[in-house]
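Following this message is one structure expressed as structure tokens.
Every protein chain but one is kept in place in this view of the complex.
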Amino acid sequence: MAGKFAYFPHTEEDIRTMLQRIGVSSLDELYSDVPSDFIFKGEYDLPDAMSEQEVRAFFEGLAAKTPRKTVFVGAGAYDHYTPAVIPQITSRSEFLTAYTPYQCEISQGTLRYIFEYQSMICKLTGMDVSNASMYDGPSAAAEAVRFCLASTRKKSKVLLSSTLLPNVIRTVQCYAKWAGTVIELIPSKDGQTSLEALQAALADASVGGVIVPGVNRYGIVEDHEGFAEAAHKAGALLVEYCDPSTLAVVKSPAEWGADLAVGDGQPLGIPLCYGGPYVGFMACKSEYMRKLPGRIVGQTTDAQGRRCFVLTLQAREQHIRREKATSNICSNQSLMALWVTVYLSLMGPQGLRQVNDLCYEGSHRLREGLLATGKFEPLFEGKPFIKEFVLKPLCDVKALQQALSDAGFFAALETEEGYVSFCVTEKRTRGEIDALIEVVKGL
Amino acid sequence: MSKIIEGLLYSESHEWVKIDGNVAIIGVSDFAQSELGDITYVDMPSDGDEIEKGSEFGALESVKTAADLYSPVSGTVVATNRAVEDDPSLINADPYTNWIIKIEMSDKGECNSLLDAAAYAKIAE
Partner (left out) sequence: MKYYDKLIFELSKEGRTGYSLREPQARVCLPEKLARKEAPELPQVSEVDVVRHYTNLSQMNFGVDTGFYPLGSCTMKYNPKINEEIAAMPAFAGVHPLQEDVQGVKEVYEGLDKALAAITGMAHFTFLPCAGAHGELTGLMLMRAYHESRGDHARKKVIVPDSAHGTNPASAAVCGLEVVVVKSKADGLVDVEDLKPLLGDDIAGIMMTNPNTLGLFERDIKEIAKLVHGCGGLLYYDGANMNPLLGVVRPGDMGFDIMHLNLHKTFSTPHGGGGPGSGPVGVCNKLVSLLDSVHTSGFHGNFGVMLRAYTYILMLGKQNLRLAGKLATLNANYIKESLKDAYKLPIASVCKHEFVFDGLIDDGAKEGVQGATTLDVAKRLLDYGFHAPTIYFPMLFHQSLMIEPTETESKETLDGFIEVMHKIAAEAAQDPDILHQAPHNTPIGRPDETLAARQPVLKWEA
């Protein structure tokens, strides 16, 4: 049986010699400490072992049942272009197969790119300190709630804008429910978080934080003038949930006066991959540095005075503080942080700007084209958007979606409000946009 | 063998207290600082905070560990030591000069339950 599987190097002879050294007569005897009724004696309900070729064929079969669509939907996952360099770098096995960089002497590669990642997140958001990344945007927002309450005193409630993405609200509510934190939704007005409603909600002295989206669920770039002042006056922190790709052109969280910025790094070149792996980011003002959850990489010197990097400020973390830690998080999405770091290195400020220009051009072309079909009514006229927008359908949404799907498009996502949502990234060509409009015209 | 100063009072959680009228000056013992190693950060309460005896008022962090600070007395924080906040290594250098906070005591009688140097020496080994 042994020696017949590519990942098990043991020969029968190896096993015999090793058992001898241990002083037992069989592999089973190594489990003599396990009560015998717990040893599984049945047959595992699993397929027979496959060869690599058979495995490949199996997944090709599944791929054939997953028709590829031209994606015109966002809602938290954006189909941006991934430069060829990125998968080449991230699949280097020194990065891919490395462990968490606890042994810094042989992990300077990982530690350096995380330091670069933290720097880039700070540059984009305008914040002072970034952690080494988290699971995804929604869970980072949930951690932001905990951060707000840890950074303020005697508070138990956090306000969420109702214009945040639905999956962000859902995740935050799930975490908060069990932590005993009260979450209140702030209503919107004309497609954006209402300042008046926020001010009214802040009258409650138990509010420790406010989370609002930079670009919201309707694709609208929100105006947060007065938000930070209102929050701070009430003793609460302001958290901006942002799409980092848009931060090349839209006002940064720091410019709005936010204390914390969170979001998902997926739009920075990470493939859609049915929702993961992505990467959450979290960056704050320096005064809250010690309340940040997750790993942080810092610069120092080695015994010979050379610049090097280590995991630092670890006294915040679970392996030291156990139940008193700032979070239970014990990892980061390191490889996805590398993905983002390489992306931002390639793009630079001009490239990222150009991505937004192309999105803007395409989304406005699509919106005008769709309105011209007479099948939709405009919503939130005059509100600025970059790549995503919503329309009010005047036609049957299911039929619309089906026709688009038949033509090879994934588009016209129906929202909770009964709107349909579209998203255009720089990957979408004029030809694709015009073809989509033609399908709608033909309905 | 860690240094213990006569005339101070001690808690079992390794804080020392110097009584100055109604004010308790609080720091950590030499034993505590040597167990922690290089202290990298002192988490301080704010002036005016009300603190109960036995409750946490802050924490000391070193590279690989952290220790909560427990108040030996109840009262109101009237001062925090900015010098150790800026340079936590002062606590390593001289834990008895470099106090952490001062508390205006609400019940001076609580001091009776604290340890004297001889009693503390038995637990700080």
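First chain written, first letter: the chains are A and B, and each begins at residue 1.
Note that contacts are C-beta pairs under 8 Å (C-beta built on N, C-alpha and C of every residue); 3 or more make two chains touch, one makes a residue touch a chain.
This structure is a prediction, so every number in the text was calculated from the model and none was measured.
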Item to check | Hidden-chain contact residue, picked from the options B:Ser2, B:Thr40 or B:Thr76 | outcome: B:Thr40
Checklist entry - Looking at A:Thr152, A:Thr171, A:Ser188 or A:Asn216, which makes contact with the chain not pictured? => result A:Thr171
Next on the checklist: Using the document's contact rule, name the residues of subunit B that touch the chain not shown here.
Outcome noted: 38, 40-41, 61-64, 88-89
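Here is the rule we go by: only the chains that are shown with their structure count from here on.
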Item to check | Residue numbers on subunit A that touch subunit B, as the complex places them | outcome: 290, 313-315, 320-321, 324
Checklist entry - Considering the complex alone, what residue numbers of subunit B touch subunit A? => result 40-41, 43, 59, 61-66, 68
